[in-house]
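Before any comments, here is the structure.
Removed from the display is one protein chain of the complex; every other protein chain stays in position.
Note that the chains are named A, B and C in the order they appear, and that numbering of residues resets to 1 at the start of each chain.
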Amino acid sequence: MVVVMNPGAPEAQIEAVVARLDGYGFGVHRSTGAEHTVLGAIGARPDFDVRHIKVLDGVKDVFRISSPYKLASRDWHPERSTVDVDGVIVGGDEVIVMAGPCSVESEEQIEASAASVARAGARILRGGAYKPRSSPYAFQGLGVEGLRIMREAADRHGLKVVTEVMRPKQIDSVAKYAHIFQIGARNMQNFPLLQEVGKTGMPVLLKRGMSATIEEWLQSAEYILAEDNPNVILCERGIRTYETATRNTLDLSAIPVVKKKSHLPIIADPSHGVGLRDKVMPMARASVAAGADGLMIETHPNPPEALSDGPQSLYFDQFDDLMDQVRRVALAIDRTIAPADLVAA
Amino acid sequence: MVVVMNPGAPEAQIEAVVARLDGYGFGVHRSTGAEHTVLGAIGARPDFDVRHIKVLDGVKDVFRISSPYKLASRDWHPERSTVDVDGVIVGGDEVIVMAGPCSVESEEQIEASAASVARAGARILRGGAYKPRSSPYAFQGLGVEGLRIMREAADRHGLKVVTEVMRPKQIDSVAKYAHIFQIGARNMQNFPLLQEVGKTGMPVLLKRGMSATIEEWLQSAEYILAEDNPNVILCERGIRTYETATRNTLDLSAIPVVKKKSHLPIIADPSHGVGLRDKVMPMARASVAAGADGLMIETHPNPPEALSDGPQSLYFDQFDDLMDQVRRVALAIDRTIAPADLVAA
Amino acid sequence: MVVVMNPGAPEAQIEAVVARLDGYGFGVHRSTGAEHTVLGAIGARPDFDVRHIKVLDGVKDVFRISSPYKLASRDWHPERSTVDVDGVIVGGDEVIVMAGPCSVESEEQIEASAASVARAGARILRGGAYKPRSSPYAFQGLGVEGLRIMREAADRHGLKVVTEVMRPKQIDSVAKYAHIFQIGARNMQNFPLLQEVGKTGMPVLLKRGMSATIEEWLQSAEYILAEDNPNVILCERGIRTYETATRNTLDLSAIPVVKKKSHLPIIADPSHGVGLRDKVMPMARASVAAGADGLMIETHPNPPEALSDGPQSLYFDQFDDLMDQVRRVALAIDRTIAPADLVAA
Partner (left out) sequence: MVVVMNPGAPEAQIEAVVARLDGYGFGVHRSTGAEHTVLGAIGARPDFDVRHIKVLDGVKDVFRISSPYKLASRDWHPERSTVDVDGVIVGGDEVIVMAGPCSVESEEQIEASAASVARAGARILRGGAYKPRSSPYAFQGLGVEGLRIMREAADRHGLKVVTEVMRPKQIDSVAKYAHIFQIGARNMQNFPLLQEVGKTGMPVLLKRGMSATIEEWLQSAEYILAEDNPNVILCERGIRTYETATRNTLDLSAIPVVKKKSHLPIIADPSHGVGLRDKVMPMARASVAAGADGLMIETHPNPPEALSDGPQSLYFDQFDDLMDQVRRVALAIDRTIAPADLVAA
């Protein structure tokens, strides 16, 4: 921590700050500049609230030096990590596509979706069995029955399963059927939930909160990593800004930023990022071009009848076209996407 | 729902939209303007996702007419509501002050806090026994023992208790000791939690999410109200903006906006809104002047040693001064705040 | 400037950074912590772009120590400044109210407005002769004729005049009729304009840009102050956030923040902050309670017929009521507002 005193701060103020730092257990190194006295506080305490010092008399500014997270930081883990999802590697050269409907609605819908996305080159089937809905009057999901349906369809088509878990007591059921726990944007700081999925040791897809900074997102990842679970995949899905033309603002620059700060793999979800079907294609291409390690895309056999998020879901033929286009972009930056027939039924 | 077609949209596009609306069960009323054909879709479906129509060919814009919430809306409940917290009325002429430390740390700390805030005119003791912390390495709260300590101190000083509940399985313990469940900003859209606290029928203080619109906030209130629990108190605590000089941006204009849209009482939390002790006083005054029905203020017997949020906690004498000032502002707008000796031990 | 190196940064990287700092003319002070090497760069260069260092290999973070502004900073000017507007003092104990229509439309409109606001206790008449309009098809203002009308009405009622200047070539005309140049939010970073109004030595009301940080705002003030013009009044008028229930989000916490960082007086404009008449009253009260040195309020003899911003303009009787209420709030915090008959015609 570096503490900058006001220009001309009286000696008594400086000494009071030094004493306080000492009281908090920091070693203090003092240096006197042309205008400002600067105090270096030595001794890493990642959870120290620097505002304790900021409110003292004569203090102009306080800067934190050590990251509030360690395990997620690239400082201590310079090589990039991969997450092995039952044989599908996220974070390697292959850009991994996760696709499927927003909600699990029926056996037929999921079978059709799994067949379609597998044929097009997706590796992982997505779908929600428990749904967070902003209105209490909206469809809330099929629950365990939905999980079972999804897993059976995935197995038939050589896919893995990712699905959202909303509260600790759903963890056991989800663990039984899914390969990846998805933590939704609204739960990015649901700390009890993060700890519990951490304890399972299974892969976790951690979506960025709608108003989370990248630093806070990595701190949430730290909650999972701190449970000795290294299998965290980050997912950029759009942040809230003043612009209302799109549902959220997909922050693709988060991809190179995260890759510099952290070793964890990061994917993008353009469907939630833009919220309207006709913007998904260009933003999926852009996500891959920006360096995403994967994509999460919503598709549906009949989007107008989808029980949730139909308007941002692609028709199957649109998804085929998307896969064709993102595959070409991936090749242009020397990465790959699974070919269209690799895992078809 | 009102659907605006593009200027010059061909008849076939218009008819396709009409057919789709019909398929969704809406009656359709068509009117032809100078430039645009406008379709009125009749038949309220509060949870209908208007993007279903927005993505159709030839559609320029879609506007929702009915609110996505009913019970929270002033449309159907024009007179203002009050919440009776075991005899303390929130939403009446008296501005109710809730004060105390961020976290419960010890019996001594809570006894000193309760005595101090009661003497100064606060009605409700605040304090966290379960703490949401962005870092996994920070203090996580005393749990049930903290709840017991808080209730005993409150009882000794004629105060009620408000405390945060973070997950459904904490509800029973919290219900045993507290008078008001606090739902923190991070959990504003934790829908299972909202439903569970709704079922208790007890008062709920619902903090605004850091990036929640007022509409979304009222929808979250609807989750609680829909469980037949009318006892919802809203709490503005600052939103995330690009400005970093304060921890959050306290959106005081939310107070008159909420009062127009909803009948529910609304209080303000300037401590979290600004995040630094020296800004709490002016913003507490401003909150009352803007029409807040209450204040939530952090105090601590020894802020530099507080285990959480010390830098935004007031010293006891600062709190006394704050109460004196906000009481004067309340009188200037023809409201009251309990006098400094009313409930003292 | 403080430079923090990555943990374990090799000596060669550290030396390269030191050499670069040296090349930029900084003295360098090196200290080695438990995890990080920290370099203090000594020698204030307020305009140095710290990103030059941030992009170097091995650098984790760079913090600026000296403010990017000096003249606006309270560091060097601890006592608060006042601005003397031809005898009306802004920044003293009296809260100064500036009121009048958005646009000057006619002699009758201005005469009625001036009479009304003077009678109610305002000190300064506002009104736009040159209008920035987001649509090219909207009313653009009366120009010099509007300035003349406004000054004559102000003189008849003992008021001063504040009006917006949009481009350097309007300065001479405005200087002839007005007492205060208003720089609108859209021009807060129109640097040639800031320099030219600076050169006049006359009072300048500098509105905060819609997405300006407080730091950037103070840098814009510095442009004026650097022309040897100390007469700068800041005006908070709402910032752009994701919330759309109000036109902007009035950031009242900027008032205590500015008062700590700068010696300049600061007023608030709740009319633009909220954009709808019925929210102006509570936010005007809140502005005074937060410590504003003045208010800017839009009024109009007939708001529904106003050529601009009618919906946020108060009827005269609403303004009378507002003045009565803010006067009571001012007294509650030991400040004053001119009585309702002091300057009446």
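Operating definition for what follows: a contact is a pair of C-beta atoms (placed from the backbone, for glycine too) under 8 Å apart; a residue touches a chain by one contact, two chains touch by 3 or more.
Bear in mind that the values here come from a model prediction, so they are computed numbers and not experimental data.
> For the chain that's been dropped from view, list the shown partners it touches.
Contacts of the omitted chain with visible chains: A, B, C.
> Just one of C:Gly27, C:Pro78 or C:Pro192 touches the chain that is missing; which is it?
C:Pro192
> Which chain C residues would touch the chain omitted from the figure, given the whole complex?
20, 23, 46-47, 49, 51-52, 54-55, 68-69, 132-138, 166-169, 186-187, 189-193, 195, 209-211, 216, 219-220, 222-223, 226, 240, 275-278, 304, 308-312
> Applying the definition given at the start, please give the residues of chain A touching the unseen chain.
211, 213-215, 239, 241-246, 249-257, 260-261, 273-274, 278-279, 282-283, 285-291, 325, 328-329, 331-333
> Applying the definition given at the start, please give the residues of chain B touching the unseen chain.
Chain B touches the chain not shown through residues 2, 4, 6-8, 29, 31, 33-36, 38, 40, 42-44, 60-61, 63, 65-66, 75-76, 240-242, 244.
The working rule: only the chains that are shown with their structure count from here on.
> Suppose you list every residue number at the chain A-chain B interface; are over half of them used by both chains (same) or under half (different)?
Looking at both copies, the contact residues mostly coincide.
> Mind checking the centre-to-centre distance between chain B and chain C? Centres are C-alpha means, answer in whole Å.
31
> Which residues of chain A are in contact with two or more other chains?
240
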